[in-house]
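Left out: one protein chain. Kept in place: all the others.
The chains carry the letters A and B, assigned in the order they are written, with residues numbered from 1 in each.
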Amino acid sequence: MILEVLAFFVLAITAAVTALAALLVRELVHTIIWVAAFFVSLAGFYFLVSAPFLGALQLGVYAGAVTILLLFGVMVTRKRIFAHEAATGLGPAPVALALLIVVVLATAASTISSSTNQVYGFTISALSTALFNQYGAWLLLLGLVMLPALAGAIYLVREGRE
Amino acid sequence: MTGLPLAGFLALSAVLLGIGIFGILTRRNFILLLIAIEVAMNSAILNFVVFGAYWGGVPGYGIEGQSVAVVLIGLAATEVAVGLAIVLALNRLRGSINVAEATVLKL
Partner (left out) sequence: MTALAWTVFVPELFLLGAALLIFLLDSLGILRDRRVELFGGLATVAIVVALVGVLADLRFAPLASLATVPAGVVNAPWTLLGGSLVAVTSFGLVFQAIFLTSALLVSLASLSHPSDQKGAAIFFGLLLIATLGMTLAAFSADLIFLLLSIEITGISTYLLVGYTRRDPRGLEAAMKMYIIGALSAALSFFGASLLFSVYGTTSLATLGGPILYNTHFPPPLLGATSIALLGYGFLVVGIGFKVTVVPFHAWAVDVYDGAPSDVSAFLAGGSKKVGLFGYFLVFLVPILLSGRAPPGLPPIPVGFHVLIVHFGLPLQVVFGVMAVVTMTVGNVLALQQTEMKRMLAYSSISQAGYMLIGLAVATSPAVAGAVLLIFAHIFMKAGAFIVVGAVAGLGVGSRITDWKGVGLRFPFLGASFAVMLLSLAGIPLTVGFVAKFVLFSAAVQAQGWFVWLAVAGLLNSALSVFYYARVLRVMYMEKGEAVVVPIPAGAVAGGSDPPLLGVGGIGYGRAAAIGVAVAIIFAFGVYPQPVLASFQMAVNHLLQVL
């Protein structure tokens, strides 16, 4: 149990630091590495709260596919991207706004009692049963989100022969 | 399994959301904007997974959270693909993807 709490804190610090590093480093390729580490640390959380399927999905989709997509984007647009400073100055207003959000939410979080907080895992079969029956409409909608994305994205990047 | 601090998870997702919003407000490179949005989206997904697990103690509750998380992971990946398509088309047209250089219209 102590081990789990320890794991939580290690993962939490890793996630926060990697997310921040991804947005602050100069080289965009380094950014991709940091963001991959961020996705992996979140997958660690999902294993920690006994949601292994979500963990695997996070590793496959985020740490795998999305990272590669981002890397692809960096490489294709590389010519100009290295020539320019990626970051602009740190104005006080965005930092203040972000801090305000963190403080307000953390204050709300701190009102939750720290007594026994138990987590319960679901088996993959229970999850898939729920996903394809009770919540099947969400999957249909996800498919309908992907339809215009696919059609439009192909249209936009296709070298126009017409 | 007991003892994981629920408040800690909520605080962490708040921190991640804060980082995401900070990134969206300060970065001007499109790829970095995409990453900042993904960080914010991941904080929502983390909330759904964790609170799904916590609600699992109540019969009939909880699994909804993890189902939402599955759908949201798919949605976020779709959004990244669309964003990259737009940026590639723009890149081919103009040779730059810095939002600050969007000269015709100001952000």
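One rule holds in what follows: a residue touches a chain if its C-beta (ideal position, glycine included) is under 8 Å from a C-beta of that chain, and two chains touch if they have at least 3 such contacts.
All values reported here derive from a predicted model rather than from experimental measurement.
Peer 1: When the whole complex is taken into account, which chains on show are touched by the absent chain?
Peer 2: A, B
Peer 1: Can you name the residues of chain B that touch the chain not displayed here?
Peer 2: Output for chain B: 10, 13, 17, 20, 24, 30, 33-34, 37, 40-41, 43-45, 47-48, 51-52, 54-55, 57-59, 61-62, 64-65, 68, 71-72, 75, 78-79, 82-83, 85-87, 89-90, 93-94, 99, 102, 104-107.
Peer 1: Which parts of chain A face the unshown chain closely enough to count as touching?
Peer 2: 104-105, 107-109, 111-113, 115, 118, 133-138, 141-142, 144-145, 147-149, 151-153, 155-156, 160, 162
Just so it is clear, only the chains that are shown with their structure count from here on.
Peer 1: For chain A, which residues count as touching chain B in their complex?
Peer 2: These residues of chain A touch chain B: 1, 4-5, 8-9, 12, 15-16, 19-20, 22-23, 28, 31, 35, 38-39, 42, 45-46, 48-51, 53-54, 57-58, 61-62, 65-66, 69-70, 72-74, 76-77, 79-81, 84, 86-91, 93-95, 97-99, 101-102, 104-106, 108-110, 112, 114, 116-122, 126-127, 130-131, 134-135, 138-139, 141-142, 145-146, 149, 152-154, 156-157.
Peer 1: Would you pull the chain B residues touching chain A in the complex into a rising list?
Peer 2: These residues of chain B touch chain A: 1-23, 25-32, 34-36, 38-39, 42, 45-46, 49-50, 52-54, 56-57, 62-64, 66-71, 73-82, 84-89, 91, 95-98, 100.
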